[in-house]
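One structure is given below, encoded as structure tokens.
Not every chain of the complex is shown here; the ones you see sit where they belong.
Going by the order they are written in, the chains are A and B; count residues from 1 in each one.
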């Protein structure tokens, strides 16, 4: 941590900062310049004390406090430089394995799940997605089938053999969802629902954490640390687009942020071009972009009849369009040296 | 709802749209132009069916679907044109009453709460705030005192007579928080934690819903509808800044959005200049701005020793600075004709 003193700060101000640093357990070095004095605080103490550093910015004469250490640890490449492979059932994601997870936004019926699962498996998907619990912007929209939806998911796994990814929205659902899901998804709206992160991290199942659509890369990685510190390191991150001023697309796929995040963490990161664009016509190009940029996998919405989907129809591919996309994904994956 | 057909759409495309509209229960009118045909769909059906309108955008030949009806109803001025007054204990917010809710970010000790409550009451605050449960970006930061914090809040109410506003983060806390709080706050990070909205709305206590920092005004109002449709109309909205590219301030206070929201809903809206700016030096000017723009109240962080606060010190006012601000608030409130 670096404390930048204001030009008009006095010796007393500097002494007060030094005293506080000593209380907090830091060592310090003072650099006195013509305009600014800089105090470098090193040997940061563990845990909560480190977080109290923001108190220093309130002391008189302090212009600015610049943190040096990152707020995440267990999930950092400094902690573990080797890219991890996370398994959803028997499907490998990361470490050179590109996994494509596909399926409808919402679970609507047993037939829909079996039909979609069969189609996406034939095309090369490694896992089936579908939501039984749905976070919907409006209370008047379809809210998901709940436990019945979980049952249909299980039926589709039984028929197709594909492992399941499904969302959990509420701490009270964690136990039930963990019984069925091979990987529990936490959605963008819940990225900072910290109790949910902790419960999911303690559930014993792999967790996929979507980036909040207004979360910085740093906040996303720090939220991931909640899951890791609850005992789970089988974590997959998912970039699904951020909110920007651009409204041509539903969200803005942050390709550069995804690449930056992959340099910070050893955990696999997948991309969700369906939510990032909101338009099925843009999904294929953005999916290929993510693969070329090094994504460890993709999350793609597929529905047998997008024009009758109870949610997210406009961004869902038909099974035929998905099969075509898988062929193109394989070519790009090969060009960048990963295995689908 | 208006369906704009693409220039190259055919009669068959138009017929398919009309057929679907009839299935969904809409009436329609077709306007045929040189370049575009427009289909107006009116007499919208209730509830879920209306939400299926997005399916129409997937039909062949459809360029665009423009919704007309707003997704919120119970909280709308069309539903009830008179501004509501909501009571937190005996403190009136809205309907010409400006209520200032003040207190620390986190409950840290019994003494801190009693000392702060006494000071803000003397200065003119109408309610005391303080968090027992804290949503913190990092798992290594102070996470709040929990039930012990609720106890200190209750003690401060007993001593000062001020009603309490405190945050609830997890559905499992709702019952316990409702026993103590005079108003339950749902924070920005949880604005779309729909299960929490429903439980809070069913708790029997007034609810203050902060705007998510990446939520549009429309999404904020629609999330409010979750609370209303759970049986609670004693709702206060709180604008606390949105996330933008500007980093000089922690968030960007959306004064225009607050004014626009007040024109849409009859519910009172308060402003939180502490979170919106993140810097105590900017809080007074932004607080006055909110009052001049018509806010029904303010939420202001006050801490006896900002340099020792366990959270949000940099944006907390001292009791003396708060007392000075209250004098200025009274002058501006008088200028715009509201009562503090």
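The working rule: contacts are C-beta pairs under 8 Å (C-beta built on N, C-alpha and C of every residue); 3 or more make two chains touch, one makes a residue touch a chain.
None of the values given here were measured: they were computed from a predicted structure.
Novice: For this file, with 2 copies placed, note down how many copies the whole complex has.
Specialist: My count of identical chains over the entire file-defined complex is 4.
The working rule: only the chains that are shown with their structure count from here on.
Novice: Can you work out the whole-Å distance between the CA centroids of chain A and chain B?
Specialist: 26
Novice: Looking at the complex, which residues from chain B come into contact with chain A?
Specialist: Touch residues, chain B against chain A: 20, 47-48, 50-52, 54-59, 71-72, 135-142, 169-172, 189-190, 192-195, 212-214, 219, 222-223, 225-226, 229, 243, 280, 306-310, 313-314.
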